[in-house]
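Removed: one protein chain of the complex. Kept in place: all other protein chains.
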Amino acid sequence: MRSPISWRPPATWHFFRSDDRLLLILAGAIVGICSGVAAVALNQSLIAVLGYLRPYRAYWWAFVLPAVGAALSSLFLNKIMREGAGHGVPEVIYSVSRYGGLMRFRSSFSRLISSCLTIGSGGSAGPEAPIVMSGSAIGSNIARLLGLNDRQRVTLVGCGAAGAISAIFNAPIAGLIFAMEIILGEWAASNLIPIAIAAVAGTEISHLLQGKQIPFSHHHFNIGAVDIVACIGLAVFTALASIMLTRAIRTIHHQADGIQLPSWLKAAGGGCAVGLIGLYLPMVLGEGYHAIREMMEGRFAPGIGLVFLAVLAKIMATALTLGSGGSGGIFAPCLVIGSFAGLTYHRALAYLWPGVDWVQEGCFVLLGMAGLVSGILQAPLTGIFLIVEITGGYEVILPLIIVSAISTTICHYMEPASFYLKDLVEKGQLMRPGTDARVLADLEVHELLETDCITVHTDMLLRDFVDIVKQSRRNLFPVEDQSGQFQGMIYMDDIRPYLFDPLMYDAVLVGQLMNPRVETVSPDDDVVEVLERMDAEGLFNMPVVANHRFRGMISKSTLLDQYRKELMVQTYHLNR
Amino acid sequence: MKLGVEQIACALDLPRGKIERWIRQGRIPLVQRDHICTFDQQVLKRWAAQHNLEFRPERHRPVECLLSEDVTLEAALRNGGIHYGIEGRQVMDVFQAAVERIEAIPAADKPRLVEKLLERETLTSTGIGKGVAIPHPREPESLGIQTSAVAACFLANPVEFQALDGRPVTIMFILLSPSVRRHLQILSRLSFCLRQEAFVTFLKKTPEADALMSRLGKMEALCEKSGQRSG
Partner (left out) sequence: MYSQLFHIFRNTPLGRETFLQSLYFCNQVDTTPVVYIPEFIKFLMYFDNDVVQVDLDESYLTDPATAEDHARILLDSANLKPNFFTPKNFTASTLPDIPTNFEFMCCPRSISDLSSKIGLGYIGPRVRRIVTSARFPVLITSAVYKPWTRLVVFFGGSANALNALKLGMRIARQTGMPLDIFTQAENRSREDYAAIIRDHHMEDELERLQQRWIFFDEGKFETNLYAVPHDALVILGAYGHGLIRNLVFGSKMENIQSTIPNNLLIVGPNYTAGI
């Protein structure tokens, strides 16, 4: 008996069955709006918390504020939400590449609150990674509600990420490119449209709720040829800063892992250290957009030495906040470090060659940001479009491309995997669509089983075995004992000499002919591992044995056959 | 159009697990609900062609897959029947008398079966000792047997079979199977039973058909538990 009101997921409706594009566009818009609202909520509550805490910043004990915030945020994540803490974006990429974008419902809001605590109290981190995680989780959960399949769900996860980035930066193109370049890792038309819609919806909702504000106001720059040449040096400088930041975060993270303390205490320790730095250099605290604004407008007073120190201090503060277990993203610190780096570089140039007519400071600040974002994320397009959109200046596009490209290249050379992907790559968990790793990860041993082998018994006479050889299409035979336990294999090549000797027919038992020491595979093994073992042993076939029973053979020929079919199905839409 | 996952897998000639995964991952244009797939045949055909596959709903799995279900010895014995007082002094006589009584074989095939059984006997004796023989044709497929059958035949008088231990045979199990695979399955089950001394003693007493059947059923359950299964 069905209940009168039963929820049939829209994915199974007749209307959407043959073509899901409309469904995805509609769902993408909803996801974009939801994650846009989440982004605005985070942004507004950050502003509120910062405003509330401002009066207390003046006291000498203000350095404990980040500590309290980080500890609360860690307690909240681990004890109340019981999330396994992490940076956020890598988890989204992991879930997209391994589990079709399935994410927990709690992820859709937990990071918002924890990052609000961390950043609001002065921790050096950005709100973007948490909001991307939330947006993606919202997308994933809406997909679950709609009963969508993995491919469609991944698209909605991308929509969530795009909507979130678009809303928080007021930058639809950057959101779109971020989702495609970093979250999904593939450029397919079927994903592009819903994600674009989500990016628009996210931006629009942010306009609606908090007005059309561009984070950094637009300025006019007169860029000359000299400036473009100078960009190359800036790219190198920002690349070095990116590598330093990546390594600092990882080092502190590993150090913190080694300390036997509750996680909230570690976070508090990190926060405390950040607070101390903040006592002397207050511009490193929080997301730091205020400082960027001043630098762009050329109103940033401190001299070159202090600015250079600020680069190092911000790197240190970010590493301490994120490495010790605070919750937040790396995006905003990147922008701040980038702008400090740009400013340092510009002032150094002006000091060394005072005669040259350099472009305004603001331009190099902007280029520095692009260099750092591209270097850390190793995603040049995201860097270029983000900066173009948040500053509203298109005329800087040429130096922007140069800085982004060179910075990405240098970082890639020094650190083969970007900050988000490094852990995944190390664990072998990064499986971008259409790659060898992905195809192999999807194939399972039981899909490759060949069951056309004839099983023989250990106490069978060679005479009877010869009869079976005649019937068989295969030249290998698994051997079982009387209780059905797998004993070994008979390979035709090994026994060929005996087959033509009738004298032996009644004298030899199958058990004497078989090879008892064969490498076996379990049905739960990864195909990658199986393949590696085959290559290491120089085998073409391996018997699959589970619970001491023979299940079938796995061979390279079937593997190639199925691999090819899988690859065709996985990449068809890319080659169209 | 609606089809089960298994039929779809069959029609595309792919493993079932792969189809289920593709449905989950959204790589194949069909929607699954309660294990029934709904799809547009034209769309699926086009999709298959684009991906170098072939969708043929009329395709069936090769026989080997269809027969993967185990046949129990008990069921086979029910097919073959239990026959008492088989007359004959020589191997050939008892074969003829026994085959005559097996209902599962069409009358026309009977002489050929006897021939095949004798042919196998000339290779080596199927007398496996303890007064038991398990005659069977060497190439079971050639006889066109549809289902596995085992005929238990109690001989009126002991017959010399040139058995391994030289003892004359009083009980024969004639094994008929549609394929070698099946044959081995049944044979291994039977040999499991015959290896139990108690069972052989029980046979020697020429038990009633019902008693034999239930005893065999129990033995088989035991053998299943001990993990004796092939295929």
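In order of appearance the chains are A and B, and numbering begins at 1 in each one.
The rule is simple: contacts are C-beta pairs under 8 Å (C-beta built on N, C-alpha and C of every residue); 3 or more make two chains touch, one makes a residue touch a chain.
Not measured: the values here are computed from a predicted model.
From the options A:Y59, A:Y99, A:W353 or A:Y394, the residue with contact to the unseen chain in the full assembly is A:Y99. Interface note: of A:P10, A:P282, A:G434 or A:P523, the residue touching the hidden chain in the full complex is A:P523. Along chain A, the points of touch with the absent chain fall at residues 1-7, 82-86, 91, 94-95, 98-99, 102-104, 106, 144, 147, 427, 429, 523-524, 526, 546-547, 549, 551.
The working rule: only the chains that are shown with their structure count from here on.
Chain B has its Cα centroid 54 Å from the Cα centroid of chain A.
On chain A, the positions that touch chain B within their shared complex are 11-12, 17-18, 100, 148-152, 442, 444, 446-449, 451-452, 454-457, 461, 463, 467-468, 471, 480, 482-485, 506, 549, 562, 564-566, 568-570, 572. Chain B contributes residues 14-15, 17-18, 21-29, 31, 33, 38-40, 43, 50-53, 64-65, 68, 123-124, 138-139, 180-181, 184, 188, 191-192, 195, 226-231 to its touches with chain A in the complex.
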